[in-house]
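Shown next, in structure tokens, is the structure this report addresses.
As you look at this complex, bear in mind that one protein chain is not there, while each of the others sits in place.
Right, chain A next:
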Amino acid sequence: MRQTFLTFLRGGDSALPGYRLSLAATLLWTGFFIVLPLCALAIRPWQDGMGAVVGALHDTRMFAALWTSFSSAALAALFNLPIGLLLAWALVRGDLPGRRVADALVDLPLALPTAVSGITLATLYGPQGWLGAPLAKLGIVVAYSRPGIVLALMFVGLPFVVRTVEPVLKNLPRDLEEAAVLLGARPWQIVLRVILAPLLPALITGFGLAFARGVGEYGSVIFIAGNQPFRSEIAPLLVVVRLQEFDYPGATAIALVLLLTSLAALALVGVVRRKFSAWGDAA
């Protein structure tokens, strides 16, 4: 007994010293940080009885907010795909001056406090903003409506697409394109069949990450969204609203639905990605 415990601690034949001990410690901490809060989230709604949860789930305002969140996140992630791909392309293949600066700027939306980006976007695209005013003259309303939400989510989601596509693009040998040219492929055929096809798994991953970030995004959205119930109210905001009303079962019920739907969506993205990257598995 003591013997087996010692071998476990020594880590068997792993190259890392003290592998099992550190793994156990890591798992314990991960449990406290991630698994425990998630479990609490799953358990909490039921503590006030089934009735409270069922009542909270029968809320059309909640469903409207969930729909706004998920559809906006999906749209934003979708729009980010071509933009992110082009940016990654410019960073990898382009030799523009200031490429390194641009490279650093791509990550900025991740570092910026989300409230700052939210206020900036709201100011820019507001009815009196630099971009909002001319757009309003054209009859396009961005701020305080759905387009505003999508815009904010695109802002925070873009780095995910760029950073997942970039390394794959970098590792894509140039002679694939040359081979395609010599085999008689025309430029659009090369882009579609030789460049985009192998990038597809990375693009799907980037989409999944940007989507996940978009669903959970709060700070950058609430300033530009207008937050009208049933129209431009996102689910995370509704959670806060419910909390302020001391409606804990309602808040946790929304959170639970949010959690489960996100999980399902990410699982779906994973399945799709695996389907498109079967070619990468070596024997």
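In this text, a residue touches a chain if its C-beta (ideal position, glycine included) is under 8 Å from a C-beta of that chain, and two chains touch if they have at least 3 such contacts; residues count from 1.
As a convention for this text, contacts and distances are computed from a predicted model.
Novice: So one subunit is absent here. Using its UniProt record, which name fits best from "GNAT family N-acetyltransferase", "NADH-quinone oxidoreductase subunit F", "Benzoyl-CoA-dihydrodiol lyase" or "Sulfate ABC transporter ATP-binding protein"?
Specialist: Its record in UniProt gives the absent chain the protein name "Sulfate ABC transporter ATP-binding protein".
Novice: Can you work out which residue in A:V181, A:L243 or A:V272 touches the chain that's missing from view?
Specialist: Spelled out, the listed residue whose C-beta touches the missing chain is A:V181.
Novice: From the list A:T30, A:S71, A:Q189 or A:Q228, pick the residue that touches the absent chain.
Specialist: Answer from the full complex: A:Q189 touches the omitted chain.
Novice: Go through chain A and note every residue touching the omitted chain.
Specialist: 173, 175-176, 178-186, 189, 193-194, 197-198, 200, 278-283
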